[in-house]
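The complex appears here without one of its protein chains, the remainder shown in place.
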Amino acid sequence: VSVITLLTDFGTADGYVGAVKGVLLAAAPRATLVDITHDIPPQDIAAGAFALRTAASFFPEGTVHVAVVDPGVGSARRGIAARAGGHFLVGPDNGIFSYLFEADPGAAVVRLADRTRFRDPVSHTFHGRDVFAPVAAALANGVALEDLGPPIDDPVRLPPLIAEPAPDGTVRSRVVHVDRYGNLVTGIAHADLSTADPAAFVTEVGGRRIRRHLGTYAESGTDEPFTIWGSSGLLEVSVSGGSAARSLAAVRGTAVSLTPVSSSTSGAGPAA
Amino acid sequence: VSVITLLTDFGTADGYVGAVKGVLLAAAPRATLVDITHDIPPQDIAAGAFALRTAASFFPEGTVHVAVVDPGVGSARRGIAARAGGHFLVGPDNGIFSYLFEADPGAAVVRLADRTRFRDPVSHTFHGRDVFAPVAAALANGVALEDLGPPIDDPVRLPPLIAEPAPDGTVRSRVVHVDRYGNLVTGIAHADLSTADPAAFVTEVGGRRIRRHLGTYAESGTDEPFTIWGSSGLLEVSVSGGSAARSLAAVRGTAVSLTPVSSSTSGAGPAA
Partner (left out) sequence: VSVITLLTDFGTADGYVGAVKGVLLAAAPRATLVDITHDIPPQDIAAGAFALRTAASFFPEGTVHVAVVDPGVGSARRGIAARAGGHFLVGPDNGIFSYLFEADPGAAVVRLADRTRFRDPVSHTFHGRDVFAPVAAALANGVALEDLGPPIDDPVRLPPLIAEPAPDGTVRSRVVHVDRYGNLVTGIAHADLSTADPAAFVTEVGGRRIRRHLGTYAESGTDEPFTIWGSSGLLEVSVSGGSAARSLAAVRGTAVSLTPVSSSTSGAGPAA
């Protein structure tokens, strides 16, 4: 039994996802289809890449992840398939798999060149249905990655998600995702910190200081924002029972910094 | 083939549901995964409990229902699994299974105590992925409920959904759910009424009287509100081709009463 996951910006109202699933099941009738999400904002490649980072690694070995956020459909942008982290990846070469490639330096990538694998004709506007679905079905059916096209070593990459600490220990990052609960996910990973304890740092989000670091939401007791290690290993800013995004007027891209306590005593940002 | 259903307040845009499904399929590759809904309003346990009541009982014997609306994640709140109505239930002990327990007085409940069943490590913010998914997969794979932890007899319960009639025959309830069509579902069940015919009663919703009781939407003919027995055995207030919620400015929690016609002749509420 093969698993094929789908992540798109198609939304769920138009029937486009249904068309893709029809093509998949016609070619790979025994595959288990799983929706990761179809609610990526239209053409927001970075949001799609982040959702893949959240979900993809938990699937069983051999899962085929199809990701279609594809503003360049019909242009010269390449289609690719890859093997990374024990999974197969299929989609446009626009950076959507960046964070999965980051996690597996040994990823193998090919350019989709064997047009006999595609639907015929291929539309100019819907490669999810006409190119990526049939290729994903082929992988689910056991076709070798190498049979899909020639290897490439330069897939498009987004800027790294994870911030590097500066020599003085400060970490400058940004809000990389705002989730449904208003949690602000930052590009600050556990491994970034010279100590794993953010209480040794002062966190600033959009110029406001966060003075508490908690282990669980339940410890909060107030509606003051706090930092917490999130479930994906990234530092998050949260408000218990509320929305940190609203409380702090923060959005994706808002600057976040961590400064070691010893060097931040002269800071003068307003307290959150 | 085991069926595992999912009901959460995760929304569909963040990849969290995908992570849960990945964990489920990695551990129970032959399970059939079914989404009941992920659109429960954030942390709205009562809404989750009601959606479970709407859907859960129709699934085949042995189905595993995973429900994660979990504002207390990471706190001392218990995780539980249960057998009720021929199904297995897995989730936080916060009342989300209340209406399924109401329907089966013989339900067996255990506290999730065997940490070897969980992912390792368990995050403090995402037990849907780290605790409830692996436990649900274990149940789908045939692990016995009793192997998951010690029995408990005091799972958290929400207030009863169904209103009891007063000695004079009046039933005081409330709107327990507003559905997509603006139908107002009340906590008044068929069995509550000394007669099954609401035409023998006067219905008031938020102080406005509903004077018609119909058997089908199609009988309405006007945009006046009416009562109708809904598909879950609860009395509903509807407007044909419109929204009773909007027409009556009613929300979840709005008071509803049924008064026997004989005792209501002196009522003076404005007619709806």
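Just so it is clear, A and B label the chains in written order, and each chain counts residues from 1 on its own.
The rule is short, and it goes like this: a residue touches a chain if its C-beta (ideal position, glycine included) is under 8 Å from a C-beta of that chain, and two chains touch if they have at least 3 such contacts.
This is a predicted model, so every value here is computed, not measured.
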Q) Thinking of the whole complex, not just what is shown, which of A:18, A:86, A:160 or A:207 touches the missing chain? A) A:18
Q.
Considering the whole complex, not just the chains shown, which residues of chain B touch the missing one?
A. 1, 3, 5, 7, 12, 32, 34-40, 50-60, 63, 177, 179-181, 215-218, 228-231, 236, 241
**Q.** Absent-chain interface as seen on chain A, which is shown
**A.** 9-23, 25-26, 29-30, 33, 35, 42-43, 71-76, 123-126, 129-130
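Everything that follows uses one rule, which is that only the chains that are shown with their structure count from here on.
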(Q) I'd like the Å distance between the centres of chain A and chain B, where a centre is the mean of that chain's Cα atoms. (A) 32
